[in-house]
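The complex is shown incomplete by one protein chain, all other protein chains being positioned as in the whole.
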Amino acid sequence: MKKSMAAFHYIVWMVIFTVVPMLLILGYSLIEVTDNGVIHLTLDYIRKCFEPIYLQIIAFSFYTAILCTALCLVIGYPIAIILAGDSFKHKNTLIFLLLAPMWMNFLLRTYSWLTLLERNGLINRLLTLLGLPNHSILYTTGSVMLGMVYNFLPFMILPIYSVVSKIDSNLIEAANDLGASKWNIFRKITLPMSIQGVFSGIVMVFMPAVTTFVITRLLGGGQKEMIGNVIEQQFIVSGDWSFGSALSALLMVVILVCISFSNRKGTAEKGERGALI
Amino acid sequence: MLKKAYVYIVFIFLYAPIVILALYSFNDARSRGSWGGFTLKWYVALLNDKSIIQALITTIAVALIASIIATVIGTFAALGIYFMSQKARNWVMNITYIPVLNPDIVTGVSLMLLFIFMRIPAGFMTLVLAHITFNVPYVILSVMPKLNQLNPHLFEASEDLGASMIYTFFRVILPEIRAGIVTGFLLAVTLSIDDFVVSFFTKGAGVNTLSVLIYAMARKNVSPAINALSTVMFVIVLLMLIIVNKRTKNEEILN
Partner (left out) sequence: MKKSVILLTVAALCLSLFGCGDQREVLKVYNVGMYIDKSTIDDFEKEYDIRVVYDEFNTNEEMYVKIAHNENAYDIVVPSDYTIDRLIQEDRLAKINKENIPNFEFIAPEYVSPEYDPGNDYVVPYMVGTLGILYNTTLVEEPVDSWYALWDERYKGQIFMWDSMRDVIGPTLKMHGFSMNSEDDSQLAVVKERLIAQKPLVQAYVGDEIRDKMIAEEGALALIYSGDAKTAIDENENLAYVIPKEGSNKWLDGFVVLKNTQHLAAAEKFINFMCRPDIAIRNMTETGYTSPIKEAWAEFGDNPVMFPTAEELDNCEPFLYSESATQKYSDIWTEIRATR
């Protein structure tokens, strides 16, 4: 028996539960069933995806997700570097505290923002107390962005942290001894070595951000819909599975292309989400 | 100093909604807007709410069953992939990345289509199958790095000494990659508990996970009993993390 046969069950599993479903999605997006039950091929649904209104929504989704990823990077990168450094004694505890909210239901976490953001919510009450004017915060692009950054920030911090904390401290000491400035140490050692973590972080934040339909629903109030909402609507409301599948297939292709592109650019095979661990 | 302040601010941002939830679980008024005094009645209501308890049990059952199966499949898969030729290995790893990189919504929808296509009635089973599917790749990705760190001669040595393949696996390989397996399992449990999208599309009648239940509630009004539940859950998670943390520290000292 060959040792590689240990993966046999897994391969069978993946073919049934990953490859076949993908083909089904493609299939659904390419067929049309007419009233008398005849099935024929059509490109109508794929074509429909390219109507301006949907292209606009796809563009908006990517724009929002890119903005969210950038914000997470800007906020999260310093956190990861600080945590990996020696400012804090109980580093492990802090990492645990960073992880702990992820064990709570993400819907609940998102939902509780409603209480804070509502017109008569806590933030506005605080503003009133301070004599400042009220703002409508909920159901805006801002509230959606807040919810996304809030939910996905740990996915940016953790991979960067895990890569940076593995940097050999001798390296930094040596640089120090040789008279390198702090800025130079960062620029020449920490930054290049953290790049892999940054790449993983970007992928891990961008992916869920571009397709979310829950955050936009709860905090966007149907006003700031993204591509995930349109897909959900096709399956749950309109019952137009072919169009829903076509949109899903398109999304899948766009994302896989982006990923393989960024893969070629930087990340090594084993990086990606493995770096979370 | 500045560094610390920055970290604290981010942690406040992460914990603010959780603290709010916990506070409101003691709120006597039903609506979120007002404070009606201290009460424990939502904790009592929680114990009496059949649908919440049922959803909690389903969530835990699905998470544990799916994670255990995924861990077993994933560990063996990683082992198999480790021994593959470079070309086969690339192929399999590419497929492994599909569920990881695919948007949740596509995974959920495609699995729903599959179950309908195969005429498997949606229910507890489909939920478990779906969760295993998105969990396995994470287990593989946790175990692979540990395998790659193994001394490649370990196998040969063990076999030369006359150990059977099974003996080699359990006595030689397993202890070496244990840490990877445990991380993979924990990761799988976490993802499973937190999943909403895939469960939403693959669940069947009468089978609710907490996420699905909360989503349904969030569109009406979330019962304050849910606040109570999340407070309890959070305290348990925190306690668990503290215990694990203490233990690893003790081990470190012992070593």
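Think of it as A and B in the order they're written, each chain with its own count starting at 1.
Here is the rule we go by: a contact is a pair of C-beta atoms (placed from the backbone, for glycine too) under 8 Å apart; a residue touches a chain by one contact, two chains touch by 3 or more.
Note that this is a predicted model, so its numbers are computed, not measured.
From the set A:57, A:75 or A:127, the residue in touch with the chain omitted from the display is A:57, counting the whole complex. Touching the missing chain, out of B:15, B:43, B:91 or B:124, is residue B:124.
Within the full complex, the residue among A:120, A:181 or A:260 touching the omitted chain is A:120. Across the interface with the omitted chain, chain B contributes residues 31-33, 54, 57-58, 60-61, 64-65, 68, 116, 121-122, 124, 204-206, 208, 216-221.
Within chain A, the residues in touch with the undisplayed chain are 53-54, 56-57, 60, 118-120, 136, 138-139, 220-225, 229-230, 233-240.
Simple rule for what comes next: only the chains that are shown with their structure count from here on.
Work out the mean CA point of chain A and of chain B, and you get 17 Å between them. Within the complex formed with chain A, the chain B residues making contact are 3-4, 6-7, 10-11, 13-18, 20-21, 24, 32-33, 73-74, 76-81, 83-85, 88, 92-93, 95-107, 109-114, 117, 129-130, 132-133, 136, 138, 140-142, 144-145, 148, 165, 180, 183-184, 187, 190, 193-194, 196-197, 201, 210-211, 214-215, 218, 222, 226, 230, 233-234, 237-238, 241-242, 244-245, 248-249.
Across the interface of their complex, chain B is touched by residues 1-11, 13-14, 16-22, 24-25, 28, 75, 78-79, 82-83, 85, 87-88, 92-94, 96-109, 111-116, 118, 120-122, 150, 153-154, 203, 207-208, 210-211, 213-214, 218, 228, 231-232, 235, 241, 244-245, 248, 251-252, 255-256, 259, 269-270, 272-274, 276-277 of chain A.
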